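A single protein chain has been removed from this complex, and every other one stays in its place.
Just so it is clear, A, B, C, D and E label the chains in written order, and each chain counts residues from 1 on its own.
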Amino acid sequence: MQNLTAIDGEAGHSVIDSLKDVCPDLARYIIEFPFGDIYARPGLDLKSREIATVAALTALGHCAPQLKVHVNAALNIGCTPDEIKETVLQMAVYAGFPAALNAMFVVKEVLAERALL
Amino acid sequence: MQNLTAIDGEAGHSVIDSLKDVCPDLARYIIEFPFGDIYARPGLDLKSREIATVAALTALGHCAPQLKVHVNAALNIGCTPDEIKETVLQMAVYAGFPAALNAMFVVKEVLAERALL
Amino acid sequence: MQNLTAIDGEAGHSVIDSLKDVCPDLARYIIEFPFGDIYARPGLDLKSREIATVAALTALGHCAPQLKVHVNAALNIGCTPDEIKETVLQMAVYAGFPAALNAMFVVKEVLAERALL
Amino acid sequence: MQNLTAIDGEAGHSVIDSLKDVCPDLARYIIEFPFGDIYARPGLDLKSREIATVAALTALGHCAPQLKVHVNAALNIGCTPDEIKETVLQMAVYAGFPAALNAMFVVKEVLAERALL
Amino acid sequence: MQNLTAIDGEAGHSVIDSLKDVCPDLARYIIEFPFGDIYARPGLDLKSREIATVAALTALGHCAPQLKVHVNAALNIGCTPDEIKETVLQMAVYAGFPAALNAMFVVKEVLAERALL
Partner (left out) sequence: MQNLTAIDGEAGHSVIDSLKDVCPDLARYIIEFPFGDIYARPGLDLKSREIATVAALTALGHCAPQLKVHVNAALNIGCTPDEIKETVLQMAVYAGFPAALNAMFVVKEVLAERALL
């Protein structure tokens, strides 16, 4: 839960809250498995973990809400806007321009909300 | 072309060679766009670029040959085996266990070939 | 057409209607092939068919409108809200947490509309 | 740039413009690589190129904004509404009915905007 | 671990074993999360869980090894060959014929190995 707060901030908590009435166990698994287990592991620093997640969510293409959470998370743990943009841009090579383009507009939205554009 | 050699080594060249008789222009675009343009950009270090690529290829799930090239590339430019394994493992969260499992077997194959297992 | 009515109810008919002016043949194929042929087949009961469909639409990740129709359909033919939630939750294992999460919010929307939350 | 104007018209320019403040280089790559390089190549006529793109964007399923641009582009370079609808309809076979259905509603939207429905 | 044995039999154990030298923690997560947590949950019977998994792995399309494990698992826990074939066949509607076709050949392989064809 500490990891969730440190990494995802308010956005993470709002996802957890919105699961309360429909499937609290999904919320519990998200807290336990990705955040309790995976992000707490040694062997890969947190910045690299967020870059990997931003890359994967961009490539998968149907995860805009999660991408928004993780662009915020990446900024929260110290990634620069440029590092995030470069990660998304690079996905044009591996997942095509539409995936990169749609993700870049999510990045734009987050940067605008944080007055970082 | 220098980037291709430094990053992908022999495996990259063998992909380029095998395109010679069917579509040399695809080879040329691969040399120019991902390697000439993207990997040469400032704003994100090469280790992070390879972690992003390994993450995306794991998540996409139908890119085993390219994943093999980029696990090698990641090792070539200084990622540790642990960093690569952690990147792949983390994808279980975002793309599911089958994608992570299939990618981990590619990692195992590369590490075995390089006597790093 | 009877199958369509029994399974999808109003939502199915509204999809068919909205195709009238752009491509009525797509509507005809939907009535003939999935509903006339597939859902009418013996060998698998209708509840299992809807669970399979909810699972697949969750995993594919870009089918929110169809998922909404089939969460309703699953309820119409006797699946409990818990059976539907468990199906979606299980997809976190095979397609990742973002796919499961986005689908669970569609389930929440349908259950709220039917006052089943 | 000429290709972009001829093919995508206003919609293409508005995408390029909206990238200005977040990642102008992604805009530049889109102008250079797909439009400068690919669409300018001999070996496949422009109508076939647009049909290929509409087919791929329909099948990928998470590219509604790009599909809208390319349904417009296909009409701009001389595809008939029927050719576009048939391309999308055919994708039911290869990518499933939900992908074809969601794409057909994008086609409907574009045809309505151009008073071609 | 008991769930893994009951459901996946030898095939499951062989996956776990093959992860020992490359990433034992991925094996541990597979035992803990899908099998310890998800398949042990009430709310959906085991036959329905396997049908959901076969449907999702068919639709995702890049999971042949996992599909093979789960076609076996489905048979182990009491699904009939017909129920499995119908699940795969139905995916032609949602994920297209190629996905259904490739999965059906995996089903054929398993049924042949178990002399059920």
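Simple rule for what comes next: contacts are C-beta pairs under 8 Å (C-beta built on N, C-alpha and C of every residue); 3 or more make two chains touch, one makes a residue touch a chain.
Since this is a predicted model, take the numbers as computed values, not measurements.
Counted over the whole complex, the shown chains touched by the missing one are A, B, C, D, E. Screening D:11, D:26 or D:60 for touch with the missing chain picks out D:60. Touching the omitted chain from chain A are residues 59, 91-99. On the side of chain D, touch with the chain left out of the figure occurs at residues 33-34, 38, 41, 43-44, 47-49, 51-60, 63, 66, 80, 82-83, 85-87, 89-95. In the full complex, chain C contacts the hidden chain through residues 25, 29, 33, 37, 41.
Simple rule for what comes next: only the chains that are shown with their structure count from here on.
C-beta contact counts were set side by side for C-E and A-C; C-E has more.
Averaging C-alpha coordinates per chain places the centre of chain A 22 Å away from that of chain B.
Remark: chain B and chain E have CA centroids separated by 28 Å (rounded to whole angstrom). The set of chain C residues touching two or more other chains comprises 33-34, 57, 59-63, 66, 85, 89, 91-99.
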